[in-house]
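Excluded from the complex is one protein chain; the other protein chains are retained at their positions.
So that you can tell them apart, the chains are marked A, B and C in the order they are listed, and the count of residues begins at 1 in each.
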């Protein structure tokens, strides 16, 4: 009866899987192939904001999945509060395709449109960061993590999670300078977050390195 | 060959995941971005019933997932009847986005529209309660629960499940006074149900507390 | 490395979950709420074929899931051929919402429309039966089943699977008399198939009865 965390992962993975594919469904149903009054090469070229929204959604939701995967590996028990934080995280994640689509549609719009859609997008990204931080904080405080987890690693993860909303805010401040620059800055941050950091991931690797023998499933 | 219950969870989680994200897909495909004749800030503001339907769907389906998660932790075997009850529960859950959308669209409609959509919504929520009660009753009667489960806890869960349709009925009686009041009352009930209750959840926690060591997966 | 079958279940469950919820998405996106020229009670009443298609899809796909669940409990190993049979089964399952929707839309159409849509629907149901039979036959022949499985039970399952396409054909022959009668006959058959049969399921229960202790996950 202690296998709670695995079901949370399955359920969250379902939500992530739908979010990742929603933009592909959108491309199929309202994309260039459904644009009657245009030549195909032209219709395909005109649909670039949809491709951008597809890539943004995949990048962001994929990165959040990575973070979720890394965090939940260490969670062995769940309680009602942690489940609610996870549901709220998923509520925000599910809104990403919508805000990414708005953002990409309005990149060349008026200044009001650019700022409004960037603010909405910022909201979802900050919301996601918030519920990640709350989840980890709660899991640490209520001893829901694996007992063998090194407390220094747990603190390092917490520090890293706290840093993220800050970096996002800085990247988005550039929306007032140039929205496309701001977006590329943001994607750069996402890319950087995938790279191993000296103080962090080697310890992750060391942690799991000794347990290669079984898949533990 | 006794691992039946885990597959039921995976399958149900798939349905829950789609239900939770359906409203986000709807927002993307028929939402403000697809509203050609309007300025963006205006179009976004006008779409408030869609956001409300999104939050209601997430709230209700999320709460049902929590209940499903809590109940199925104790189920170790399944039989044909329990599987059919679970399928009927999912049939009702899958209808939630539709009725939540109708409800939010008609909150400011005529009195007929308000009552009709509230009644439909009430139907799905009561149906969900019904199949939850039937599942638990059947699982207890046919010894499908974990043998170590304290019978007092099993009874407490049954009592709590029986209470729910009653509370829902009361909240919805207010639809004849004011539909928005009724809806907020209902969401309040959902929120309250997430809070630990003195007689119940401490025992849940005690139950799992001694088994932190492995994830049992 | 012998845990192949569990991933097949997870993957199939994903397809089943989407199929079960597709009609609900369709109701949301093209249903009565999107019907502008009509009063709500009227629009809701006129949409009855959509509700019927929703219930048919859920009934059929739910029953197939039950059969899939019962069969795959006994599969311990997979090979390329069994995986291909399973993929072909899912190909047919994924077409059920489409044919169920066509069928329900044309129940009151011309005689040509009724027969055409009934024939299409029959095709998906027979196809599903075919790949079920092929999967079980292959798994038995190539020793992919659990070694403790009673060969008499394996034979009983095979007999039962062979019976199904026959019963479906008989029910659908009535489409030439009256399509609605034929549909109800078919749903009756699905309902009957859920009831325990003397020679079969008690042995299933006995099989799993002795292993209540762990969830084996």
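Basically, contacts are C-beta pairs under 8 Å (C-beta built on N, C-alpha and C of every residue); 3 or more make two chains touch, one makes a residue touch a chain.
Owing to the predicted nature of the structure, the values given are computational and were not obtained by experimental measurement.
> Pick from C:14, C:127 or C:179: which residue touches the chain that isn't shown?
Among C:14, C:127 or C:179, only C:14 touches the chain that is not shown.
> For the chain left out of this view, which of A:28, A:163 or A:180 touches it?
Of the candidates A:28, A:163 or A:180, A:28 is in touch with the missing chain.
> Mind pulling the subunit A residues that touch the left-out chain?
9-10, 13-14, 16-18, 20-21, 23-25, 27-29, 31-34, 40-41, 44, 54-55, 58, 62, 65-66, 69, 73-74, 146, 148, 194-196, 201, 205, 207-208, 211-217
> Need a quick check: the contact residues on subunit B for the chain that isn't drawn.
Touch set of subunit B with respect to the missing chain: 3, 6, 10, 14, 17, 215, 217.
> Applying the definition given at the start, please give the residues of subunit C touching the unseen chain.
Looking at subunit C, the ones touching the missing chain are residues 1-8, 10-11, 13-15, 17-19, 22, 25-26, 29-30, 76-77, 79-80, 83-84, 87, 90-91, 94-95, 97-98, 101-102, 105-106, 109, 112-113, 116-117, 120, 143, 147, 216-217.
What we mean here is this: only the chains that are shown with their structure count from here on.
> Counting contact pairs by residue number and requiring over half to coincide, which of A-C or B-C is equivalent to A-B?
More than half of the contact pairs of A-B reappear in B-C.
> With chain centres taken as the means of their Cα atoms, state the distance from subunit B to subunit C in Å.
One centre to the other, that is 25 Å.
> Indicate the whole-number Å distance between the mean C-alpha point of subunit A and the mean C-alpha point of subunit C.
About 35 Å separates the centre of subunit A from that of subunit C.
> Quick check: what residues of subunit C touch more than one other chain, meaning two or more?
In subunit C, 10, 14, 17, 215, 217 touch at least two other chains.
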